[in-house]
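Heads up, one of the protein chains got dropped from this complex, but the rest are sitting where they should.
Take a look at chain A:
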Amino acid sequence: MAQSKTAVIRSDLDIVIARTMARDMAKALGFGPIDQARIATAVSELARNIFLYAGTGNVTVRDIEKGSRKGIEIICEDQGPGIPNIDLVMQDGYSTSRGMGMGLPGAKRLMDEFDIKSKEGVGTTIVCRKWRT
């Protein structure tokens, strides 16, 4: 039952669309209401990051399996300016914009796994996962 859905982020309306898409998939995959809220909130933070810093990008959600574990994976990609210092943006309270500095570290806390790759002038890719308990 491989599922994958992508939302294109171009405006603040697309942030709501992306998080609704993630919540619907989390629900379909059997996540409980609190994990659905965590996943939807993490997608909201990551999609807003794309909108604020890169302008446009994609958010993809898909189901994943590892052995007997099932989960959801969120992939956020943009071709924006990239993040020169990832350690810095992962600190609580760090912000260069209206993001209030809570977006990336907050999203990381809401998910089980969080991986960020970024290259200046090329873009940023964030992959995060949550496993069903």
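Please note the rule applied: a residue touches a chain if its C-beta (ideal position, glycine included) is under 8 Å from a C-beta of that chain, and two chains touch if they have at least 3 such contacts; residues count from 1.
Methods note: contacts and distances are computed from a predicted model.
Student: Missing chain's UniProt protein name, "Anti-anti-sigma factor", "Bifunctional protein PyrR", "NitT/TauT family transport system permease protein" or "CO/xanthine dehydrogenase Mo-binding subunit"?
Tutor: According to UniProt, the chain not displayed is called "Anti-anti-sigma factor".
Student: Touching the absent chain in the whole complex: find that residue among A:Leu13, A:Ala28, A:Ile86 or A:Val122.
Tutor: Going through A:Leu13, A:Ala28, A:Ile86 or A:Val122 one by one, A:Leu13 is the residue touching the chain not shown.
Student: Which of A:Glu45, A:Asp63 or A:Glu77 sits in contact with the chain that's absent?
Tutor: Within the whole complex, the residue contacting the unshown chain is A:Glu45.
Student: Taking the full complex into account, what residues of chain A touch the chain not shown?
Tutor: Residue positions of chain A that touch the missing chain: 12-13, 15-16, 19-20, 23, 33-34, 36-38, 40-41, 44-45, 48, 92, 99-100, 102-103, 105-106, 109-110.
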